[in-house]
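One structure is given here, and the rest of the page talks about it.
Only one protein chain is missing from this complex, and each of the others stays in its spot.
Presenting chain A:
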Amino acid sequence: MAASLTGLLKPWTPRVLLVRWSRYNPYYLEPEPRKEVYHIPETELTPEQKEERELKSVRPIKAATNSVTSSVFNDPVLSKFVNMMMKDGDKIIAKGIITQTLENMKRKQVEKYHKAPEGKKAETECNPYAIFHQALENCKPVIGLASIQKGGKFYQVPIPLTDDRRRFLAMKWMITECRDNKHRRTLMYEKLSQELLAAFSKEGNVVKRKHELHKMAESNRAYAHYRWW
């Protein structure tokens, strides 16, 4: 722990400037903006949660960022996707594209719902947020490849991926796919809604890319022991 407590509570520049640093002292904890968490009564808390609450009461908390609210429409995964789609810091355009995509998906699904026979009506998913999450889940790879040098040659070695990395890869593939492989006249939101609906039903180029990665990892199974971590 650093020297005196007053020094920990000020905006801070570390003495040795690392590549990734922030103006918050590492003493600060992350904020929790959701309302429901604070309405759980004392009796229903697990011991870990109680300890966490006591820790939070003595530690300073960081400020909530601009993109975070306590409303029900606030979705961290969607915010991450908007940030990844953003170019040159223009969040208004990125958020606009996503909103149009969700609207487009809803329209298509509602059309399908009305055209479907009675038995199939309940199966068509109309909630665009649910479709988005499910599509992203279907695009996430389970295993990844790393380039490891051994004896002068580089081998593609299958490695396990963390949750964050998997989510990042799914989003990245989705965005690059929509930017590269579209006709000059189709708009971004149109192409994105097509891809998301395809990924929801496990078709489309992104899911194909995921399967190819899995096949490569399977074929390189022999080099798995090159991994040392």
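Keep in mind that, in the parts below, contacts are C-beta pairs under 8 Å (C-beta built on N, C-alpha and C of every residue); 3 or more make two chains touch, one makes a residue touch a chain; residues count from 1.
Criterion: contacts and distances are computed from a predicted model.
Given the choices "Presenilin", "Dihydropyrimidinase like 3", "Small ribosomal subunit protein uS9m" or "Cytoplasmic tRNA 2-thiolation protein 2", state the protein name listed in UniProt for the chain not shown.
Of the names offered in "Presenilin", "Dihydropyrimidinase like 3", "Small ribosomal subunit protein uS9m" or "Cytoplasmic tRNA 2-thiolation protein 2", the absent chain's UniProt record gives "Small ribosomal subunit protein uS9m".
On chain A, where is the contact patch with the chain that was removed from view?
That gives, for chain A, the contact residues 1, 3-7, 11-12, 22-24, 31-33, 35, 38, 51, 54-64, 66-71, 74, 91-92, 95.
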